[in-house]
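This structure is in structure tokens; I'll ask about it shortly.
What you see is the complex with one protein chain gone and the rest in place.
Every chain is named by a letter (A and B) in the order it is written, and numbering of its residues begins at 1.
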Amino acid sequence: MTIPSTTSLAVADVVRERRVRPGFARTTIERLGTVGCIAAGVLLVIALAATFAPIVAPYDPDFPDLLASLSGPSPAHLLGADALGRDILSRLIWGARITLAGPGLVILIATVVGVLLALLAAWRGGRVDTAISWLLDVLFAVPGIVFGLIAVAIWGPSLATVVGGLAIAYVPYVARVVRGAALRERNMPYVSAAWLQGHSGTGITFTQILPNVQPIVVAQAVSSLGFAVIDLAAVSFLGLGVQPPTADLGLMVKSGFDSVLRGQPIEAIAAGSLIVVIVWCVTIIGDRLTSSARSIR
Amino acid sequence: MSLGPYLLRRFGGLLLVLLVTSFLVFGLLYLAPGSPLAFILGPRGGTPEQIAAVTEQYHLNDPFFVRYAAWLGDILRGDLGYSIVYRQDVSALISSRVGTTLALVSLAAIIISVVGIAVGTFAALRGGWSDQLTSTLAAIGLSTPSFVIGVALISVFAVGLGWFPTFGSGTGGVDTLWHLTLPALALSVASAAYLARITRAAVLEESGREHVQTATVRGLATGHIVRHHVLRNSLIPIVTVLGLTIATLIAGAVVVENVFALDGLGSLLVRAILQRDFAVVQAVILVLVVAFVVVNAIVDFLYTFIDPRIALGSRQ
Partner (left out) sequence: MTERTELTERPERTDRPRTEPLLRLDDVRATLQLRGSEQVLLNGVSFTIEAGEALGLVGESGSGKSLTTRAITRMLDPGFRVSGEITFDGASVLGMNAAQLRRYRVGDVGMIFQDPRAHVNPVHTVGDFLTEALVHTKGVRREEAEHRAVVLLDEVGVRNAEQRLRQYPHELSGGLLQRVMIASVLLAEPRLILADEPTTALDVTAQSDVMAILDEQRRARGLALLFITHDLELAAACCDRLAVMYAGEIVEQGTHVYDAPTHPYTVELMGARPSIDERHDRLPVLRYNRETHEMLKAQA
């Protein structure tokens, strides 16, 4: 590692290393590529519909129209009604809310905690790094969904419990990748330049290193989001997450499964497909962001 | 590093991780709201005999670390506690169910290895639209939760066509295989898709290596080159992913066993959680974590046989 000897050189180094980014929208579109943009578009439509569920959904998701119970598609119920006569389309739209918001929260918490741990480990190094890496290894030793189940075993079945448990499970996935990237940045000349100029460790970490690892953080968060959607839906499917009568896609597959055995597969197909579409979109976007984050290096 | 010290160090590390996880699993009880006694007995309350039994099992009259040591000692002696719900020893509950889970995971692992490696290699070597098609299918497979596939498989092949049984794990032998086929498929899809992806990337990378040119220019047959040079050298990423996958299958079995109502560890765990049968929850989680850690350790050990350049213990 070379440490620039004069301040002017150091400044030049810092300026050069700060990656100037042209307009946010344009670079994002470039990074996503055609397929990624389609996936983002689909996801946006689903997210908007879910956000404005009260306006968009044709029915109250909990309103039972017992006469329509297990009916197929009709003008009144575009996707038919479930065993209790509730409108499937409306429940899908409301269900997408939880299916997006729950994992979103999981990843948000895991990312904030993971990034803080990773930056701390990368900047302090030595024993702090060893301790944090070891903690992450231990967390890794437990499969993700088991954390959700453990949380439920202690605090009882509920969405909040599962979100909390899964958030812990996803911390090492974010932290490991970010720690590696932050370590590489830490050894860059621009960091030593900033150090020589008298910036504090915390300052450098947040104003220099964090912006430079940001693409990796975002890519890793989005990639993990797909798995979180699957895990959370699975826990709900098991009856340990979101509790009925709340509309949730995992729960809908569960109740739709009973309807399948009674000859009406629409609810299970619709809810299952929506989960697949959401996860597929998220995964595609995650893949694109990951490869573009790598190619920046 | 030679084999003896390596195994010793590796084993030591393994024990340390297990010790920590066992402590965490033990500590779970104290994260729960209310007193441990009230938590374990739950809203059912309990007879004086039950209270005495729980107090003894968790050594509740002793200080915290003594409790942990005593609990750990019990486990090491094979005493995993007593299930209040089943009125049975937990070790008996687990040993009667571990076979189903093991069979399910093994069958799934075989499907994943065969399908994943074959499809990934095919996609990489054929290229063109067969590559496009398999990549698209892999992306969809990767995005589909196992329970959705399980429900779809039951709907089509069990309920619709009647080819396979809907529920249960069969009476042993071929019958068990027949009962476990759909569950194993449901468990395999996502992992097989992932393995296919990794294999494709690895095979593509290895095919471009210089030593493959050497083999080609020596006039070796394409099949020989693919097997002995391309696939052989792709084994590191393939085995890594396969090991990781098998380890997560153990957790994935929890979901699939519930879809297909299989009498394995996973369905035991879910029922135990719902019924607040805490001794069972602790024991099953401990078993899952141990299996996960051990599989990872085995994979690490395998590396040294796959690639002579990796010295024992150098890959942390």
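Just so we're on the same page, a residue touches a chain if its C-beta (ideal position, glycine included) is under 8 Å from a C-beta of that chain, and two chains touch if they have at least 3 such contacts.
Just so we're clear, the structure is a prediction, and the values are computed from it rather than from any experiment.
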Displayed chains contacting the withheld chain: B
Residues belonging to chain B that touch the chain removed from view: 209-211, 213-221, 223-224, 228-229, 232-233, 306-309
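Quick note on the criterion: only the chains that are shown with their structure count from here on.
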Interchain centroid distance [CA atoms averaged], chain A/chain B, Å: 23
Of all residues in chain B, those that touch chain A in their complex: 17, 20-21, 24, 28, 31-33, 139-140, 142-148, 151-152, 154-155, 159, 166, 247-248, 250-252, 254-255, 258-259, 269-270, 272-274, 276, 278, 281, 285, 288-289, 292-293, 296
Contacting residues of chain A [partner chain B, same complex]: 137-138, 141-146, 149-150, 152-155, 157, 226, 230, 233-234, 237-240, 250, 253, 256-257, 260-261, 265, 268-269, 272, 275-277, 279-280, 283-284
